[in-house]
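Only a single protein chain was left out; the remaining protein chains are all shown in position.
Read from first to last, the chains carry the letters A, B and C; within each, the first residue is number 1.
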Amino acid sequence: MSEKKPKKVFIDGPITPEFVAKSIASHSTKKDIGAHSIFLGQVRNDLIGDKAVAAIEYTAYPEMADLKFHEIREAAFAAYPLTCLHIYHSLGTVLAGEISLFVFTSAIHRAEAIKACEFIVERIKHEIPVWGKEILEDGSAVWKVNTV
Amino acid sequence: MSEKKPKKVFIDGPITPEFVAKSIASHSTKKDIGAHSIFLGQVRNDLIGDKAVAAIEYTAYPEMADLKFHEIREAAFAAYPLTCLHIYHSLGTVLAGEISLFVFTSAIHRAEAIKACEFIVERIKHEIPVWGKEILEDGSAVWKVNTV
Amino acid sequence: MDTEKSKITLLAFGQLTDITGQSTWEMEDISDIDQLKAILIEKYPALAQAKYLVAVNMEVIRGNATLKPGDAVALLPPFSGG
Partner (left out) sequence: MDTEKSKITLLAFGQLTDITGQSTWEMEDISDIDQLKAILIEKYPALAQAKYLVAVNMEVIRGNATLKPGDAVALLPPFSGG
């Protein structure tokens, strides 16, 4: 099943556990779902030199990001028999320990939900024009470099 | 890192979205975590003949289940560099649309969290002595048969 | 031998309890799994059709094995958790 309507992905600031709970709860009426797979990206307090990361400030090329999120959604629905698919990404400031990415797939059986979630997370990391600026504990900043 | 202390896995009744949220929130102080992977098993309202499943009643061989959960935890920590690992499974009655299994892995990087979560879910399905009795909408019951 | 000590404990789960009518009971003078299965099938003929694993003291045993007094022998139908 493909969903054509564009979905709001970007969230201002961190994604809260309560937001995740609300999203899970909203699926209790979809009683054909047997499995949910959720990925959460959390901001780490990595040491850059001898200073810890206190927060990441995310910026995006929003129009292109929306287009790419849409393409990834379409590809996921084409590749896996999903019942539901939600993607949320933070913009702005997210503190270390807070959540900046939330991918949520639901399917009748577990294999599809799990595989689709992994597929989407990988594609987001490689294809979505979002940049993180790591704000260090002393107020200085470095641009984040993602490991592959 | 291995955790030797036994952990409480079984929960009486459904696993609520609020419980999941609380579990996520408790990791915000672990700032070396970069990725969480969560699997949730939800009870489906499958048709058995022409009657829908209204609920599943779960029973277990609890001592053996605890031993097997412990073995799975140890194997997961040995195979993947996890920061945290939590497993919760319902006993008793869980209605269609409610959650009966919650597997939660956390790691520095996404690949380990995702792979470990999948590994654990597969082992749970095959190795944990738990049985579901499907209660149909007319009150009759059939023993659940898991698909592979 | 103390008769109390010659007993093994049987545990049945899931759909097998529909056949055995009980989930835990004791049996005496059982020397191995093959003998146990034969006795159980005689008592509960439907068990011959049932699919199950045998666990002795919480470890699954495939094939035959000697049983000793005090063993907990569990009859485990296919798991359906999760």
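A few points about this structure:
By our rule, contacts are C-beta pairs under 8 Å (C-beta built on N, C-alpha and C of every residue); 3 or more make two chains touch, one makes a residue touch a chain.
A quick note: this is a predicted structure, and the numbers were derived from the prediction, not measured.
By the touch rule given at the top, the unshown chain touches A in the complete complex.
Touching the chain that is not shown, out of A:Ile11, A:Val53, A:Val121 or A:Leu136: A:Val121 (per the contact rule at the top).
The chain omitted from view is touched by exactly one of A:His36, A:Arg73, A:His89 or A:Arg110, namely A:His89. Residue in contact with the omitted chain (choice from A:Ala25, A:Ala60, A:Cys84 or A:Ala111): A:Ala60.
Interface residues of chain A facing the missing partner chain: 41, 58-61, 63-64, 67, 89, 100-101, 121, 124-133, 143-146.
FYI, only the chains that are shown with their structure count from here on.
Path length between chain A and chain C in the touching-chain graph (shortest route): 2. Across the structure, the highest number of inter-chain C-beta contacts is found for A-B. Between chain A and chain C, the centres computed from C-alpha atoms are 49 Å apart.
If each chain is reduced to the centroid of its CA atoms, chain B and chain C end up 27 Å from each other. Chain geometry summary: the mean Cα position of chain A and that of chain B are 22 Å apart. Under the contact definition stated at the top, the residues of chain B that touch 2 or more other chains are 41, 121, 125.
Within chain C, residues 82 each touch two or more of the remaining chains.
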